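Here is the structure we will look at.
A protein chain is absent from this complex, but the other protein chains hold their places.
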Amino acid sequence: MVVPRGCASSLQNTLLRSESNTFYMNENLTEGLSAIPGVEQVSPQLYIGSLNASCCTVPVQLIGFEPKTDFTIKSWMTNIDSSKLGFGEIVAGSQVNPAFGGKVWFFGQPFKVVATLDDTGMGFDSSVFMTLETAQHMIAISEQTAVHPAGTGKDRLSALFVKLANDSDATKVAKTIMSAYPQTDVVILKEMMQHISTQLNNIKGLIYGIQGLLWIVSVLILAVVFTVTTNERKREFGLFLALGATRKKLESLLMTETLIISISGALIGVIAACFIMFEFRMLIAISLGLPYMQPTIGSTIILSAMSLLISVFTGVIACLYSVIHIGRLETHIMIREYE
Amino acid sequence: MKNKPTTGIVAITLGILVALTPIAIFPVCTDMIELMNGKTLFMKCHWTAMAELLVGILIVFDGMLIMGFKKHETRTALSIMLFLFGLTALVIPTVVIGMCETATMACRVGTEPALIVVSVITMVVGIGNTFFQSSSIKSEQLVKKEV
Partner (left out) sequence: MLELKQLTRVYDRDDIAPFMAVDNVDLSIMHGDFVSIIGRSGSGKSTMLNMIVGLLHPTSGKILINGTDLWSMNDKDMAKIRNLKIGYIPQGFSLLSNLTIMDNVRLPFCLAQREGNGIERAMNLLEEMRMQNLAEKYPAQLSGGEMRRVAIARALINNPEILIADEPTGDLDEETTKEVMKLFARVYCKGITILMVTHEYDITSYGNRVCTMSSGKLIENIAAR
């Protein structure tokens, strides 16, 4: 992806973090880039941030693209033919209101929503897509009508997406472009994704570490709680033995109690966690600052089942010491309580 | 069976949460929007916050009454009221008044989910205590019958 020098991070934030940005190139480098060895196709895009933000108006990213040469955006529009997008028509991201069929107003002009994208977890969710022609027309209108115009002049472009031939070396081509056009920055998709992947792995590692610690602490705390409560109930257990319970019966009684408590607690915890995770999904996405999509129902069920199993297992482990301890206390339990 | 003050204390806490969530914990926007004709208006989330403040205060009072009254029948009625207050706190930001349209706005990101969670907990506590108080009434009646 070729952008004006200094705008590489703006591009990444637009694509990944739903930030709204505006930046332009000073000249059209499409032909020049197409001539570089290793370049298969070049497609221009135009980025316009719709409004400067006061607290409660949410900026929408306007993205103009050339349907004839485009090879990136159309892969997100599987059910519509992006080449048939007309002048004044837009495709809206999943979080942009209103939905399909309605009208959106930008710079005092209405635009018709012909399709809505599904959730992507990326910046596209709060973006609006239109043809390059429509986008450039929007800039022209903004000069006349908006307090803060989107820009001046015609034939504006923000970024050039470059598709490489199969056997090309991305780093080599990037270097060639930057030396030929020093006024540009080049973002290699693979590197961008790697960076995100590293960040995600770091977060994952941190979360697993915290989980592991929490698990150990839980087992210890539960073990202490079970030991204390079992000691308090020595008299009761002694009575069970005196009335004819076998040691095995007593142990299975304790285990059954533990299972009931563990399963009930685990169920309440899992249901509460799923509920809270679902409700606060937006806050999670924004806080992460990374591409985020809500887990599917299937993966949520699998995760919940695993959590349930681990919780029950934790309870059983914690109770094991108490069960063995009580099983060995046989005769002394009653005696100390009654004499 | 002895009456414990737990439910009352829990209800008071939930009431405080309902009241303070849209004002302090996950505050809604306080700015006003300017219309084309120059007029300024509060947004929907402001009115939701005001309504939830009122409902929260009512839940706090309900909790105090639950703590104060000892009879199981009275507590059952107050628990049903708690459930209904929780339901009110749930439908105000989702159906009756609502929040702002855009999903990334502060009121939709934090305030609405927090209110939903707290109001659902309030409803669960209300219904739970209703059943608990009813079973206490039943066992009281059983003992009276035998005597």
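Order as written gives the chain letters A and B; numbering starts at 1 within each chain.
The rule we apply is simple: a contact is a pair of C-beta atoms (placed from the backbone, for glycine too) under 8 Å apart; a residue touches a chain by one contact, two chains touch by 3 or more.
These numbers were taken from a predicted model, which means no experiment stands behind them.
Residue in contact with the omitted chain (choice from A:K112, A:K175 or A:K249): A:K249. Contact with the chain not shown here comes from a single listed residue; of A:L241, A:L254, A:M282 or A:V323, that residue is A:L241. Although one chain is not displayed, subunit A still touches it through residues 236, 238-249, 330-331, 334-335, 338-339.
One rule holds in what follows: only the chains that are shown with their structure count from here on.
On subunit B, the positions that touch subunit A within their shared complex are 29, 31, 33, 43, 100-106, 108-110, 112-114, 116-117, 120. Of all residues in subunit A, those touching subunit B in their complex are 18, 54-58, 95, 97, 126, 275-276, 279-280, 282-283, 286.
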